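Here the complex is missing one protein chain, while the rest keep their positions.
Residue numbering begins at 1 within each chain, and the chains themselves are lettered A and B in the order written.
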């Protein structure tokens, strides 16, 4: 598979079709996430009331469920939306923000994961917590390197029949059988909020235009990583960086996508 | 009427009086909306709890009600605040975000519209939905050109006795009898969130310093459109654009306002 050509083809499809991505996400990153979707060429819709969430899934092309600032009424909406996406066969992505940090987060994340998302994207600590292998998570940051969670991610993917992405300095994406890695990005991406949430949202946009969930997820993460590298080169600090990142997503062209570093991982001792 | 001179005079009054604009608005655009109000010279207050919303209307100079991320407790507060604004004779603006996309949105928007806002501002799909003429809305984006909704806007304005603004590549503002158009703005304004919400908030600020709701609304949209043109010229992408827009609102001077393109529409076949 020609990963760069395929990533570029997929990005072009997002821009042509402008998929409507419904997000039930957190208060902190809602604004940036919606703007990341717009910048890549998708259409965001932040819709979370139980009174309308199922009806909206009917017109959306993908659903994103992010528990960053969860509370019971929002979790109710997440359940309803996830179930509707499942019954309509629409792709949906779970972002188990802070799983492992509190019992409420861990339990909510697990319960949502059991509803069989198309993709789960988290950092190493979150994926370890979901897989039941976690030590304490430190807030929303990962206390582990992404590599440490690859085996757990594989098990989780096999168990749930979904794709699991562990993001970090290197991202790993697995469906339990195959595993791809993405070696793009910049440390500045850890110095601003909403990068993980935007990654999850972009995965939703790419799922809406691609049949291969493993590769759609990988391509979305690679596109964001390349944009992050471009933005970091032009930024004196994190304030400038987070907006340059939107510029970079908007401007991504074939030349930039040539910088994508996707590789297949052999299955032993990743 | 000398539209440019009047727009400039109105903008100066906003800066001199710094009206307090209470907003019950959505999670996505709350931050940018508040900053747009500050940038134009007004004072924002994001106050939505039913426990305080009516009392706060008493000290505010205008009220903005935006249903972007509605849920029942917020809708309760919107009702209370709108009724209080009505009984105190304070101007208020309704932004029926996503009306037509779900029954809950359409019904809530209609119920609020019946409380007789001073101004309703929406895109074509939202205004068509409010007027009962809508086909499906695609999320929060309009599936129609603003011109397609002018007749519905006129009917709605006459029916409710209010001003209705349909925004798009060209904006139309009508009180049912007169209709003004604004041909300012830039396509980049569709590639970021919070532009519509900021437009509604600025309308609130201008209403607070002007007696003619039709013209105050038009002037606010024109000021935002001119600022959008300036910001777009200086921006490589949407990330930079959204902050340059705040800079441009803050810096708007008489020379920039000379770029305002307001025109009266003849009533036949607009």
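Here is the rule we use: a residue touches a chain if its C-beta (ideal position, glycine included) is under 8 Å from a C-beta of that chain, and two chains touch if they have at least 3 such contacts.
The structure presented is a predicted model; accordingly, all values stated were derived computationally and were not measured.
When the omitted chain is restored, the residue from A:102, A:159 or A:264 that touches it is A:102. For the chain left out of this panel, the touching residue among B:59, B:88 or B:258 is B:59. Touch with the chain omitted from the figure is made, among A:32, A:63, A:81 or A:252, by A:32. Residue in contact with the omitted chain (choice from A:70, A:164, A:202 or A:256): A:70.
Residues of chain B in touch with the missing chain: 20, 22, 27, 30-31, 34-35, 38-39, 43-49, 51-52, 55-56, 59-60, 73, 242-251.
In the full complex, chain A makes contact with the omitted chain through residues 26-29, 31-32, 68-72, 98, 101-105, 136, 138-141, 191-194, 235-240, 242-243.
As a convention for this text, only the chains that are shown with their structure count from here on.
If each chain is reduced to the centroid of its CA atoms, chain A and chain B end up 33 Å from each other.
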